[in-house]
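Can you read through this structure? Questions will come right after.
With one protein chain withheld, the remaining protein chains of the complex are depicted in position.
Our next item is chain A:
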Amino acid sequence: MSGTFIGMPKFQTAAKEALGNSQQRRNLQHATGTIRRKRAGVVDELDNWDELRQAGAAIKDNVLSHLDTYLVQLEESLTQAGATVHWAADAEEANRIVTSLVRATGAEEVVKVKSMATQEIGLNEALEVAGINAWETDLAELIVQLGHDKPSHILVPAIHRNRAEIREIFLREMGQVGTPPPTGLTSNPRELAEAARVHLREKFLRAKVAISGANFAIAETGTLVVVESEGNGRMCLTLPETLISVVGIEKVLPTLEDLEVFMQLLPRSSTGERMNPYTSTWTGITPGDGPQDVHVVLLDNGRTDALADQVGRQALRCIRCSACLNVCPVYQRVGGHAYGSVYPGPIGAILNPQLRGTTSDVDQSLPYASSLCGACGDVCPVNIEIPELLVHLRTRVVDEHRGGIPSGEQIAMKGAAWMFSDHRRWEKAQKGAELSGRALGKKDTIGRLPGPLSAWSDARDAPTPPAESFRSWWKREKGDPR
């Protein structure tokens, strides 16, 4: 069983720990650098990239503002095509539906296509409680699952692991749940991929039930689309008898033609390829081809809350490409785990507080997990204004804490406002700072402050005050201006 994100500390606390992991920082630096270069190369090939992004945003805005209409249409098309449609208000309901569907088949195991929605609802853990083994079949997901680890990237969940670590996990864990790796396995990626191929083939061939998500769901035809690379998706979507797909309600596209926009935007933004190796589409049941028992679970789980926020709803345009993670200077250093969710990085910082609400420490802290440099907004293939949304959510978090007992930060800010409002108070404060600067001597930064002040200093390296302020220097050199 993989680790979960339940009870995560706030971002700043988790980030501090992650920053101490120099191996992870090196792995991330290397991996995000590689994928950034690839993306930039294939995006530059298209003259009409901006036009495509605008079209992607416009199609999604059209969908979101008519979501009820399109969902009913999707349900009709799917039903017409022989699929059974289920509606799930939250994670618990979705897990209950999927578990009972699997139980009805009598199967004790399922194979899984990589799916953010099923991770979001903790489906594997729910199935495990019900005595059903869920085998992840995407290579990176397999690494995370075998390593009893947590995903740290949307596209490459094991991005924080290097080849030597992966080899160790395979040698230690694979044999306990199926075909073991060959003896003499090295850390060559080709050999590691081959070990995964052999390990999983046995599971693909015997699986009776598969579980997937969907990248897109086409309302007009009832067609679901899964975009992937390895062929594990094709195996799961084709060989079993029963297929259950958990689909977020924001995944709807109106028509088949809309794929022309997203099948250009997604691969280039995501893996930095002109096209991903495999894309599968299926429309309910096809007699004689693939699963003959097809279910689709339409998942809300906070999406209607995000939809109700007229500024925040644009986060629901997200197509889970992870380009914003790869360019983010914060993500690149702290990695994905600190975000306390399967959605890390800039998109996670705006999506999680909207899907889960801002009651927990981690969700309140996420809008602050950014330097607001804007790189994420620039690469987003559906033009989500991530920096603006971060500021919007910061306002929401602050507004929710107005009234009641003021926080230390609020008291400090009130004090600062009082000090700045009169130059005599400001100059007095600077005198104090000069003294403390001299007292701190040669240290460049202020370390951990005592007591409640540590809340401020723990996530920030503030420079020590100079021994002489500009105003003092000016007065000494040029005389008193007044």
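Everything below uses one rule, namely that a contact is a pair of C-beta atoms (placed from the backbone, for glycine too) under 8 Å apart; a residue touches a chain by one contact, two chains touch by 3 or more; residues count from 1.
Just so it is clear, contacts and distances are computed from a predicted model.
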{"item": "Chain not present in the shown complex, as UniProt names it (candidates \"Lactate utilization protein C\", \"Sarcosine oxidase subunit beta\", \"ABC transporter permease subunit\" or \"Integral membrane protein\")", "value": "\"Lactate utilization protein C\""}
{"item": "Sole contact to the chain not displayed, among A:L139, A:V247, A:V327 or A:I446", "value": "A:L139"}
{"item": "Hidden-chain contact residue, picked from the options A:E17, A:D50 or A:E257", "value": "A:E257"}
{"item": "Sole contact to the chain not displayed, among A:A104, A:A193 or A:L372", "value": "A:A193"}
{"item": "Options A:A81, A:A130, A:V398 or A:A467, residue touching the unrepresented chain", "value": "A:A81"}
{"item": "In chain A, positions touching the absent partner", "value": "27, 30-31, 34-35, 54-55, 58-59, 61-62, 64-68, 71-72, 81, 87-89, 93, 137-140, 143, 156, 158-159, 162-163, 166, 189-190, 192-194, 196-197, 200-201, 204-205, 221, 223, 229-232, 234-235, 237-239, 249, 254, 256-257, 259-261, 263-264, 267, 271, 273-286, 288-290, 298, 300, 304-305, 307-308, 310, 313"}
